[in-house]
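Left out: one protein chain. Kept in place: all the others.
What follows is chain A.
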Amino acid sequence: MKGLIRLELTRALRNRKFLFFSVLYPSILFLLIAGSADGTTKVDGTGLTLPTYMMVSMASFGALTAVLMGNSERIAKERESGWVRQLRLTTLPGRGYVIAKTASAAVVSLPSIVVIFVVAAVVKDVRLDAWQWLALTGAIWAGSLVFAALGVAIGYSATGDAVRPITMIVYFGLSLLGGLWMPTTTFPRWLQDIAAWVPTHAYAALGQAIEQSRAPHAKDLVVLAVSFALFTGGAAWLYRKDTLKA
């Protein structure tokens, strides 16, 4: 399986477009949104400055991009091309394919998180304690697994033609509703009520709790845990269905 992980990673690192959108694009977006903000105005009800707040949002967004975009499309296309079948004729265990995809995405999502942190610290003077930086990195990185599972589920449910639009809708929907592009506090009340249950919102809230040096809300943890269970369960079910059909 190591061989496949290595090869998946080689190919991800070779794909400039993918690297741009998952590693550089979130930082550019961060500078556009937080660039003109001063370091004192607080985002409503959070006690965090806009750059501090948006740093977590964009790190979450970058990780989301890395784990969701590449995998769903590749899996759908490779199911259709027959590469998945060819791999089933090797000693690779059934799960190996998905694990290799997830592992390679996780390797790309780590720099996308760290690059944002560096940009935020250097350009916008975001200052946190050492434990907070580490906890943020760990939480956002680990949390991205929820969406990696979603990417796998989409890849196993969509056809090669439909996978890109479906991924895009899910990706933009999750980013927007989860408040990754702008604080949900700017939303109208009814939309805020919906957003509160979106897994990306819980995901970003996890990071914000660390920035506020407080324990995360139990509701956010539950939303993430339930989403993770649903997405992995769905992915596993779709995977088994696909294997029987193949």
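Just so it is clear, a contact is a pair of C-beta atoms (placed from the backbone, for glycine too) under 8 Å apart; a residue touches a chain by one contact, two chains touch by 3 or more; residues count from 1.
Throughout what follows, contacts and distances are computed from a predicted model.
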{"item": "Chain excluded from display, named as in UniProt, from \"NADH-quinone oxidoreductase subunit K\", \"ABC transporter ATP-binding protein\", \"Fe-S cluster assembly ATPase SufC\" or \"Membrane protein\"", "value": "\"ABC transporter ATP-binding protein\""}
{"item": "Options A:4, A:75, A:108 or A:235, residue touching the unrepresented chain", "value": "A:4"}
{"item": "Where the missing chain touches chain A, by residue", "value": "2-4, 7, 10-11, 14-15, 77-78, 80-86, 88-92, 244, 246"}
